[in-house]
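Of the protein chains in this complex, one is absent; all others appear in place.
Per-chain residue numbering starts at 1, and chain names A and B are given in the order in which the chains are listed.
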Amino acid sequence: MHKNVVTLNGVYKSLPDHDILHDINLEVREGEFLTLLGPSGCGKTTLLRMISGFDEPSQGKIMIDGKDVSGLPPYKRHIHTVFQSYALFPHMTVFENVAFGLRCQKISNDEIKERVETILKMVKLEKFIWRKPSQLSGGQQQRVAIARAAVNRPRVLLLDEPLSSLDYRLRKNMQIELKQLQRKLGITFIFVTHDQEEALSMSDRVVVMEEGRIEQIGTPRQVYEEPGTLNVAKFIGEANIFAGKIIEILENKQIIIYLLDKERKAKSNRSHYQGEDVHVLIRPEDVRVWTQDEVDNTTEMFQGHVTEVIYKGTTVDLIVRLANNETIAATEFFDEDDDRLEYKIGEQVWVNWTPGWEVILPRET
Amino acid sequence: MNLRRLQNNIYLTLMYAFFYIPIITLIIYSFNDTKYSLIWRGFTWGWYVELFSDADLWISTWHSFILALMSSTIATSIGLIAAVSLYRYRFLGRNILNGLIFIMILSPEIVMGASLLILFSKLDLPLGFFSLLLAHITFCMPFVIVTILSRLVSVDKNIFEAAKDLGAQDFLIFRRIIFPLMLPAICASWLLSFTLSLDDVIISYFVAGPEFQILPLQIYSMVRAGVKPEINALCSVLFCLTLGLVLLAQFALRKKS
Partner (left out) sequence: MKRDQNFKYFSLSLIWFWLFLFALLPTCFVVATSFMPPHQNDILSQTSTLENYQLVFQPLYLKIFQKSFVIAGLATLICLFLGYPFAYLIARMQGRLKNFLLMLIIIPFWTSSLIRSYALIAMIKTKGLLNTFLLSLGFISGPLPLLFTNTAVMIGLVYNLLPFMILPILTNVERLDSQIIDAARDLGANRMTTFRRIVLPLTLPGIIAGCILVFLPAMTIFYIPDILGGAKSILLGNLIQNQYLIAQNWPMGSALSTVLTLILVSLIIIYLIATRGNKKRDWM
């Protein structure tokens, strides 16, 4: 039984003409790395601000450690925020920045010194203790911001897109570092980002949001391999989406569906009914492409021709136009089995995937 | 939260009242049909009539107007060239020039007035229109430079690179690119110089001569002689005039934000 450090019940944030947040229900477990993921404007930052206390919900309850925190200002909630622009105090040294919260709590100078030095060692900045923020790089500033918040031993650390202003390589490094830091500190992290790759690589659980609503909550694996809605499927990773119809329901979760002008065996964990209209989702990396001379039995396969070949170093992306004029994207990896991955535009190919690797979603209007 | 909001609003209102009540009072009393009392005796245009029939005042006004017109035009022209040069070129003494302009803005007007007085005496230049003109151009210029320069730094530097790449020479770049882009700032600078010149008392006091009387100095001597209701009317008119010009300047600066 997990202990819930933050709970949101029926939370709304409403403006006169529309809702920024709609019926948010969320339980954040102690010690986890939780990510709020969604496109710009989906409400994830608003949600973060409500947990931190900079904004109040129009409806609903927010509880921290079981206590209702409505009306409670930020610093009374034992929660601290790492801001997007880091918001370091430019006129103070790194030491003074990190010590700021401790000083406000009137902690003794000796204890302050000890705690600040310890945490700066943890973020590997002990050599920069007397520098000013303007003398630090972006990555270093970010670590100071985290240290400044974490040194106060908050129940939860909130991070508002802290990596968005870093360049690609630094970002990748910081993702690993942040994850390690979170484990070391043992504090619950709530992380906000619009970058799904980032969310998947760092989180214990991901909350996918869209237009003020929670679409799905799950582990990275769950939201990637079993997206609950079309929005989630489209937002996370690449996806081929086709319209289909359930023809017959067999046992062991097997079904027969009709899609792309063919009947096919498929598998689904949901319950379906005969004649149901569905969307079929298949990831490009699960799609296999065969040339004419590589296969004999093509009854289960779809015919098409190659319209685009994109070489990406580790993979080759293909766009194939099928017989019924729809297109499917496929990603082929270079490996020992396939020493020849040369496709020409216009080449006739056969397309297939392993039954069960697709995801069946109800057809939403 | 609401109490604080209320406090803030009261404070702001009081401050704005402090700024504007004296002026509004002045304008209202310029219509008061009484010579000395502040009690309202009735509405009258009388003081304005007396004002407009004072020939001396008209002459001074005309003088001030011509002076302001010429000095602001020349100051804006020279200032524009100066600002552009400071922006575009790296030259020996650039930092000194920047510093000099900075000091000129901060420097008390009395020092500038006195120094120009000595200069004109050394140059054997008699005090009159010409000395006033040179003085006004000199004190308006730094403001023009600062206004235009602060607009210039918000222009994408790559534009000039692109122009040069396409074969344009410096003067062409100035004429076809810088000048049109800066037009709002140029207009605003001109208007501000105009009002600065119209209203200047201290520097003019030092370098004005007996032949060419200008309005601010005339007002000054009228005020020192004692409070007269025509002065109320005069001040009201001038205030509204500069108000109009300032609004124009703000409008010009706002257009190309």
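Couple of notes before you dig in:
The rule is simple: contacts are C-beta pairs under 8 Å (C-beta built on N, C-alpha and C of every residue); 3 or more make two chains touch, one makes a residue touch a chain.
No experiment lies behind these values; they were computed from the predicted model shown.
Across the entire complex, the residue among A:35, A:52 or A:331 in touch with the chain not shown is A:52. When you scan B:141, B:214 or B:252 for touch with the missing chain, the hit is B:141. For the options B:15, B:49, B:159 or B:183, the residue in contact with the chain missing from this view is B:15. Among B:49, B:81, B:159 or B:183, only B:81 touches the chain that is left out of the view.
The missing chain lies against chain A, touching residues 52, 54, 73-75, 80-81, 83-85, 87-91, 100-101, 104-105, 132, 134, 148-149, 152.
Annotation for chain B: contacts to the undisplayed chain at residues 8, 11-12, 15-16, 18-23, 25-26, 29, 37-38, 78, 81-82, 84-85, 89, 91, 93, 97, 100, 103-112, 114-119, 121-122, 134, 137-138, 141, 146, 149-150, 169-171, 174, 192, 195-196, 198-199, 201-202, 205-206, 216, 219-220, 223-224, 227, 231-232, 235, 238-239, 242-243, 246-247, 249-250, 254.
Heads up, the rule we're going with is that only the chains that are shown with their structure count from here on.
Separating the CA-averaged centres of chain A and chain B is a span of 58 Å.
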